[in-house]
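This report refers to the structure that appears directly beneath it.
Just one protein chain is left out here, and the rest sit where they should.
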Amino acid sequence: MKNKKIKTHEPLFHISKRTDISRSKAIIIRVISLLAALVVCGIVTKIFTGDDPISIFKTIYLGAFGTGRTLVTIHEIAILLCVSLAVTPAFKMRFWNTGAEGQVLISCLSTAMCMFYLGGKVSDGVLILLMAVFAIAAGIIWAVIPAFFKAHWGTNETLFTLMMNYVAIQLIEFFLKIADKSGSNVVGPDLLTHGWFPKLFGTNYLLNIFIVAVITVLLYIYLNYSKHGYEISVVGESENTAKYIGINVKKVIIRTMALSGAICGVAGLLLVGGASHSIDSNLADGRGFTAIMVSWLAKFNPSTMILTSLLIVFLERGADEVSSKFGLNADFADILTGIILFFIIGCEFFINYKININHRKTNIKEEK
Amino acid sequence: MSPCVFSVNFNTGGTLILNALELKNVTKRFGDVVANNNINLTVKSGEILAILGENGSGKTTLMNMIAGIYFPDEGSIYVNGKPVTISSPKDAFNLKIGMIHQHFKLVDLFTATENIVLGINDKHKFNIKDAEKRVAEISAKYGFDIDPKKKIYDMSVSEKQTVEIVKVLYRGADILILDEPTAVLTPQETEKLFTVIKKMKEDGKSIIIITHKMHEVLSVSDRVAILRRGEYIDTVVTAETNEAQLTEMMVGKKISLNISRSEPKNSVDRLIVKNLNLTNADGVKVLDNISFTAKSGEILGVAGIAGSGQKELLESIAGLINSSKGEVTYIDPSNNSKIDLRKKTPMQIRELGVRLSFVPEDRLGMGLVGNMDIIDNMMLRSYKNGHSLFLDKKPPKKLADKIIKELEVVTPSATTPVRRLSGGNVQKVLVGREISSAPTVLMAAYPVRGLDINSSYTIYNLLNKQKENGVAIIFVGEDLDVLLELCDRILVISSGAVSGIVDGRTAKKEEIGLLMTKAKGAKENEE
Partner (left out) sequence: MDALAQFISRAILQGTPLLYGATGEIITEKSGNLNLGIPGIMYIGAISGVIGGFFYQNESQSVSPLLAVIIPLLCCLFGSLLTSLLYCFLTVTLKANQNVTGLAITTFGVGFGNFFGGSLIKILKSDVPYLSLVKIAKAYKTTVFPFSDDMGSFGKMIFSHGFMVYLAIIIAVVAGIFLKRTRPGLHLRSVGENPATADAAGINVTLYKYLATSIGGMIAGLGGLFYIMDYSNGIWSNNGFGDRGWLAIAIVIFSIWKPSMSILSSYLFGALYILFNYINVPMTYIPLIQMLPYAVTIIVLIATSVRKKRENQPPHALGVTYFREER
């Protein structure tokens, strides 16, 4: 009998998908990564400001919720939440809509055009109604065009919706040139004098916040309790299953993108009619893109999205305050947001995958 | 077992020839399942060895170990008499072993030549023109009909297969493994392939061909190795054997399973399939004039080698494939009216009042949604009920609880995602849902695949109960012993065509085995 040793090469570790992580464990991983991100943000801030970390976080907090700031912060959260809600149904369906920015902007444009051309000619009540109709219709059109081509010809939706953003931006620029001959790049409240949303309890923005709250609840119900929402989940999870039970996938894609566009329409309406009473091509301020991250971070759950949009807005407003206190550039906020996003994006790996470490470097097998 | 390292064969002329490849006591397990148990296999240089075995007999697993895809748990492999370690496809290449997989690994957008040279890192300067020349040379040498500049997406299945073979030859392989190469070919293409294989043999290459078509084994191979349920049975010289002997070795003796079977009562025609034809995207005829009748209160088994058209048959009936030609007629039990099911979506079929249930082969990819919980999966069939815009979660909740209780589904709760359940429990959930709608026709594809004994019997009992309730059941199975004990009649298909319909009570296992391996064009009268 002769014994032979056979060496097998096994990698040091092996990665496999995991399906069994508990909810609490997943939350712990996310919290840890968030804390790690905050530490890094603290260090970065310390480097550029020289301030001590506690004081920095205090500044951030006051920037978001200091006197006279809370309402604006909540309104910012509401608007970002609204756009995030808009992209969510499409994402649940695995339709990568990167065009929320354009869908919001085109609705802003429709709203502003209603205010500009019809203001004073019809009563304010009718005007607001028309603004709403046109804003939502514009958002739907902007969203349905790529959806139609995706459903019928498989046109890449990420790139299509992305390009639609810039078409919307240039259309706004076009309107600005027509509306304001002075060549200014914003049409302000002096020209959009009618169709302002009424103040609720004498407070600005309250109506906007209320509307977004209602949409949040409605969308939550739609996604979780309606037949449409169920179809969205099935199409997103498995197109094969959708076919197996006879769902018309094309119809669901177009219908769901129409809904996304409609909610973007509301966001545009609120931005112009309920807040700025002005329009420029930067009005959406990148929210269409930030919303993608907000929605994704919340795992497409509308109630969790309240938290994630709060986190992002809190950071942005806080970092704004830090930069203005130390005479730094306001873009500092984006750096902090980026750092936090990187950590949260990265930590998903540890929730979805398991790393199995092989303790033996090589297996030595005895063989007869 | 002989412990010698060198293994030597003397051929009739008395000259010494080495075995090209030798496997000794090779075992491979996947979890608790033993895919290959203690297999010994010898391939002589310059011979064609056929590997014969039913589905799940472990042929592909064994070959994957030679090709470096899997690594054996036990045993050793010798190439040209030397012990070797094959831990990656690269190792296999270096030992001049090449495998042509059943599922082609080609980049559609590339030309034949680009695919052939993909991944080669030799010292030669990269020049696609030179490579094209070499491809043409190889093609000429063995008689391949292939355009080196043609794109893969423009190619027929047989051309793609040729590219895979040339890919292996280009790398200088001496041992070629072909995994069911004829499954996707027409008889003419098969002929061509065999000519090429014989030419390669003349050139001194050793060829292993996996197949379950008996006439192919007999016409092309020098020797046949038979595997059954992961065990090595024997290797015989082709010239000294015959179809009947091989079939018997392949299917084995009948094993009694004691599945209960009642006599069909008041059987009437329920589903009539007539001349069903289907050609797939690659232009291959996957359903070839299939006709049969499923009767109420009866289990109709469907036997056949995997990939003979079973999946397409069921999906055509269920309305998932709408491009087939022929007739599918359902006879309504309430008024005996005939309903045409062709060109209808599953939703439309249901709206016509046809209670057709379907347990597909791909449980988590089609029948269920893995990330949804049991309750939500219960709704897949019924969520549209009622006129409300909203889901009524009460009936599915009730149904989920009922199934969990009655079928003894092991789960933490009804709100556990189904992907977390074990295979048997997943299947109970799926079958439970499909029979909950009181079907009149129930189609089940491999419903006990991968299930343990107890779960399997639960499924058999469920099917029998449905049968007693007068449901027409179509049961696609792979285990002939199960088919013979469970089914009243067995429809045997081979290469997409019906090769026979036999009585489940009287048919012999070998008889079905022969029908399953029967070639196209050699079919007898159906019915």
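Labels for the chains are A and B, by order of writing; each one numbers its residues from 1.
Keep in mind that, in the parts below, a residue touches a chain if its C-beta (ideal position, glycine included) is under 8 Å from a C-beta of that chain, and two chains touch if they have at least 3 such contacts.
All values derive from a computational prediction rather than experimental measurement.
Considering the full assembly, A:I345 is the residue among A:I28, A:L71, A:V217 or A:I345 that touches the omitted chain. Per the touch definition above, the residue from A:M93, A:A112, A:M257 or A:I292 contacting the chain not shown is A:I292. On the side of subunit B, touch with the chain left out of the figure occurs at residues 88-90, 93, 105-110, 114, 117-121, 126, 128, 151, 153.
Interface with the hidden chain, as seen from subunit A, comprises residues 16-17, 48, 96, 98, 149, 153-156, 158-160, 162-167, 169-174, 176-178, 183, 286, 289-290, 292-293, 296, 323, 327-329, 331-335, 337-339, 341-342, 345-346, 348-349, 352-353.
Here, only the chains that are shown with their structure count from here on.
Rounded to whole angstrom units, the spacing between the C-alpha centres of subunit A and subunit B is 45. Looking at the complex, you find that subunit A touches subunit B at residues 1-2, 4, 6-9, 19-20, 221, 225-231, 233-234, 237-238, 240-241, 243-248, 365, 367-368. Those residues of subunit B whose C-beta lies close enough to touch subunit A in the complex are 3, 5, 71, 74-76, 83, 85, 87, 318-320, 345-350, 358, 360, 362, 365-372, 376, 379-381, 383-384, 388-391, 393, 417, 419-420.
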